[in-house]
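Of the protein chains in this complex, all but one are displayed in their positions.
Let's turn to chain A:
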Amino acid sequence: MESCNCIDPQVPADDLLMKYQYISDFFIALAYFSIPLELIYFVKKSAVFPYRWVLVQFGAFIVLCGATHLINLWTFRIHSRTVAVVMTTAKVLTAVVSCATALMLVHIIPDLLSVKTRELFLKNKAAELDREVGLIRTQEETGRHVRMLTHEIRSTLDRHTILKTTLVELGRTLALEECALWMPTRTGLELQLSYTLRQQNPVGYNVPINLPVINEVFSSNRAVKISPNCPVARLRPYAGKFMPGPVVAVRVPLLHLSNFQIYDWPEVSTRNYALMVLVLPSDSARQWHVHELELVEVVADQVAVALSHAAILEESTRARDQLMEQNVALDLARREAETAIRARNDFLAVMNHEMRTPMHAVIALSSLLQETDLTAEQRLMVETILKSSNLLATLINDVLDLSRLEDGSLQLEAATFNLHSLFREVLNLIKPVASVKKLSLTSHLASDLPMYVIGDEKRLMQTILNVVGNAVKFSKEGFISITAFVAKPESFRDARIPDFLPVPSDSHFYLRVQVKDSGSGINPQDIPKLFTKFAQNQSLTTRYPAGSGLGLAICRRFVNLMEGHIWIESEGIGKGCTVTFIVKLGIPDRSNDFKLPFVTKVPGNHGSTNFTGLKVLVMDDNGVSRSVTKGLLMHLGCDVTTASSSDECLRAVSLEHGVVFMDVCTGLDGYELAVRIHEKFTKHQDRPLIVALTGNTKKMTKENCMRVGMDGLILKPVSVDKMRGVLSELLERRVLFENV
């Protein structure tokens, strides 16, 4: 503040100077008055200014200063006391206000200065936030792109679609110029350009896999910026000064199924990578941003997973197709095998017949030859022929049987037969041979052994014969003993066959047969071999040229088919041997015995054994035959009349007779007789049953009998048991035709 030179009345005013002073003061006053006005005006306008009171103070100060200077205008001339007083007041006030303002300003000016710093600070902060928001936005966008890409990639399981989609979507998201995928070749030494974005069918460029730039990319799991001039980035033939844009490459691991371990991330231990190359447009001045690289890395991983899924699917489809092919092939093979088996069976069936026919002729004629008059030399020759042909016949039978047994086509028959008589027959057959060798043959059948059983008689006989035959064959002296009894489960804990427990039931029982001999025995070590076909025991064949070696094998098959077991025990060479077998046989019960009027052998019947009162007429022109049949029927209690011719029979027959047995061996006589008997009794219900008795086993016989109206046919020879059964059957069923 300039010093106000207001007290100055003595000095005569220089007029010019006075004038200038006068004018300056005037302008100062004016300025002083207008400044506050401006201030007020602008402060009013701004809403934020916090220091209003200071402004007022400042305004007051300036106004007063202006007033002072204005009043000063009047003090240049003589002025009155009022003016002086006003002047003084104004000056005093001005002084006060200006001091106050000065004091206040001391506080305010630092504040005002710091406002500026804060403003700068806030500006920086705002810029920073701006940047971050930008980042977040790009990240979110990236995330969206990735999700979208993943969705696209994973929505298909087709390898090609996956890769194509990846390239397309990446190209779109990142606005790429070009995007390509290099896959390793089968040899693993080169990378081949497999897919590109812009070109439809990429020509197969190959680059060796050992380039440093490729190694660099493969060794890191990040997207790596590579030079646009390296071989992998040269995806298009460039023309002229075409500058390629920035290029990035990333590895895509090719995962195998074995890479996925449970609870583990897939180990990228496989060295198998593909290379994905992305090229930005060259004219866009864009650079690869971090978020874009991250996007590329994520996509590469996703692609790896999607590809492995696709690979798995391919694999399983291929496996399934392979299986189907194999199935078809197997089916074909099976059918071929079946055809082969059928062909073989047909062949065997034919050969069976073809081989057996001449065989039988040879055997039959040799035996007949044997009966004629021969010189000793000739007899020897004929015996040898007979022996050899018998052996051959046995061999043929065995082989044919075994081959049927082998392929399981053999089925056991089930018929009722007499077990006791089966043993008797076996003994009958073996006794001659045994007695020649001076072996004593004994047999013991347990008392609880049923008389009639259900089973395959022929094969059981074959088995027993084979076993007993072997015993006889391999014993030079001593004894052969056969025992047969019912196997009881309690007494049967055999270590040899631990799983086998014969449990009899109402319909079945187990027959145990033991054949002991005192012959040359068998080395215990050789026992297992015995049941194998064609294996012969060398030590035994020196003395006794054994058969084909099939016998025991066949026995075992039969025994097995009969749900049983067979085994041999021997203490050693020279100590004899014991063969035991157990088979399952059925027990015939009444109800299923006579289901059909056809009987095969003996109709095991323990029914009425007393036919007293039954009047029977026997017609037979052979005296011996006649008396035998008569004796038979009388033994059974019948009242028998005999006739030796048809006429005699016709005369003798009456309604009292229950059955007429007639022999039809002699031509047509019997048949005519039957017709005439029918005629005789046409009007009567209870005519006698007419049964033919014949040794003739021709099929025609049975048909003829049925044709003339006979009620039955029985084959001779007839045993007591058989006749008993026949009579019972006849009386019950009124008809009985034996199977010829």
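General remarks:
One rule holds in what follows: contacts are C-beta pairs under 8 Å (C-beta built on N, C-alpha and C of every residue); 3 or more make two chains touch, one makes a residue touch a chain; residues count from 1.
Here, contacts and distances are computed from a predicted model.
One chain of the assembly is not displayed; among "DNA replication complex GINS protein PSF1", "V-type proton ATPase subunit a", "Cell cycle control protein" or "Histidine-containing phosphotransfer protein", its UniProt protein name is "Histidine-containing phosphotransfer protein".
For the chain left out of this panel, the touching residue among A:R77, A:K431, A:K575 or A:R707 is A:K431. The residue from A:N210, A:T372, A:Q525 or A:Q685 that touches the chain not shown here is A:T372. When the omitted chain is restored, the residue from A:P358, A:P489, A:G631 or A:G709 that touches it is A:G631. Hidden from this view is one chain, which touches chain A at 368, 371-372, 423-424, 427-428, 431-432, 435, 443, 621-625, 627-629, 631-632, 634-635, 663, 665-666, 695, 716-717, 719-720.
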